[in-house]
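A protein chain is absent from this complex, but the other protein chains hold their places.
Now for chain A:
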Amino acid sequence: MVNKKITMLWMQAGACSGDTMSLLCADRPSWPEFVEQYGIDVIWQPSLSTRPMSELMEDIDAIINDKLILDILCVEGSLALGPNGTGMFDTLNDQPKAFVIKQLAEKANNVVAVGTCAAFGGVPAAPPNPTESTGMQSFQGESGGLLDNGFKSRSGQPVINISGCPTHPNTIIQTLISLVEGYPLDLNHFNQPGEFYSTMVHQGCTRNEYHEYDIEEEHFGEPGCLFYNLGCQGPYTSATCNTELWNNRSSKTREGVPCLGCVSPDFPRNAPLFKTEKVGNIPVALPLGVSRPRYMAYKDLANDAAPIRIIERKMKP
């Protein structure tokens, strides 16, 4: 535990508030427990703060003028730079919100992009990107974010991307705890903390036995695997959805919804989301790192080995 209060400011830009709602679903620990137990001074959380907004504006000024230390800046939502680079699609106090956030990021000790919109642009940045939206330090995994490639916050870290649409509740709260406690984040290539982005969504899916024996569904509402025909991204998306369940209960794939790869920089990918793209009858994208000839050989053998209980879909996902 820390003795000094940690200041935290949460800004919403082009957001649906889904990550804030996700935050309210966190329970290990919960948001109020986190604030109390870790000594957090919440300067602002737009859905929850009851402080007058005048004080927020004063605090923003104080942070920008180095009169108030900002330990953690959380940003939710994409940064709209349109129309025509003015940022006026999304304003705060008549100012383009993206540029206010940029000023804050330059002063913050740590900057966290919460959700895929803030990390990579997300849904608003999907073609034709009508609002000229982008992420904090990345546009769909490439350069072109609000902040340039070389940006480092005062603690020396780039923007920490905890992507997801929304981000898993406990990924949000536990990343914040890691920052407060100084635990290493082991950021990966996309600046995501390794702790939460080193497990395939596929791992832990209760349809795995069907995948294993190549029993694939063509229609929704069946118990089998969703990878081969229905667009599931589980075998090449890294997130905790099936190893730390959602809302304590389940995951999309367990309930028959394909993983949409919502933590990925290109989410929502520019292709039909509920369909697997194939060459011949083999998916274009194979489970991460698997070679095509070996995959085909393995699948043929697996299909041959499938037990009747799987072929007849007797096992509940």
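As a convention for this text, a residue touches a chain if its C-beta (ideal position, glycine included) is under 8 Å from a C-beta of that chain, and two chains touch if they have at least 3 such contacts; residues count from 1.
Just so we're on the same page, contacts and distances are computed from a predicted model.
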> Quick one: the chain not pictured, UniProt calls it what, "ABC transporter substrate-binding protein", "Pyrroloquinoline quinone biosynthesis peptide chaperone PqqD", "Phosphate transport system permease protein" or "Nickel-dependent hydrogenase, large subunit"?
Replying inline: "Nickel-dependent hydrogenase, large subunit"
> Taking the entire complex into account, which one of A:27, A:142, A:186 or A:312 touches the absent chain?
Replying inline: A:27
> So which of A:130, A:194 or A:307 would be touching the chain we can't see?
Replying inline: A:130
> At which residues does chain A meet the chain that is not included here?
Replying inline: 12, 14-22, 24-25, 27, 30-32, 35, 46-57, 78, 80, 83, 86, 88-93, 122-124, 126-131, 133, 165-166, 219-221, 223, 241, 245-257, 260, 262, 268, 272-275, 316-317
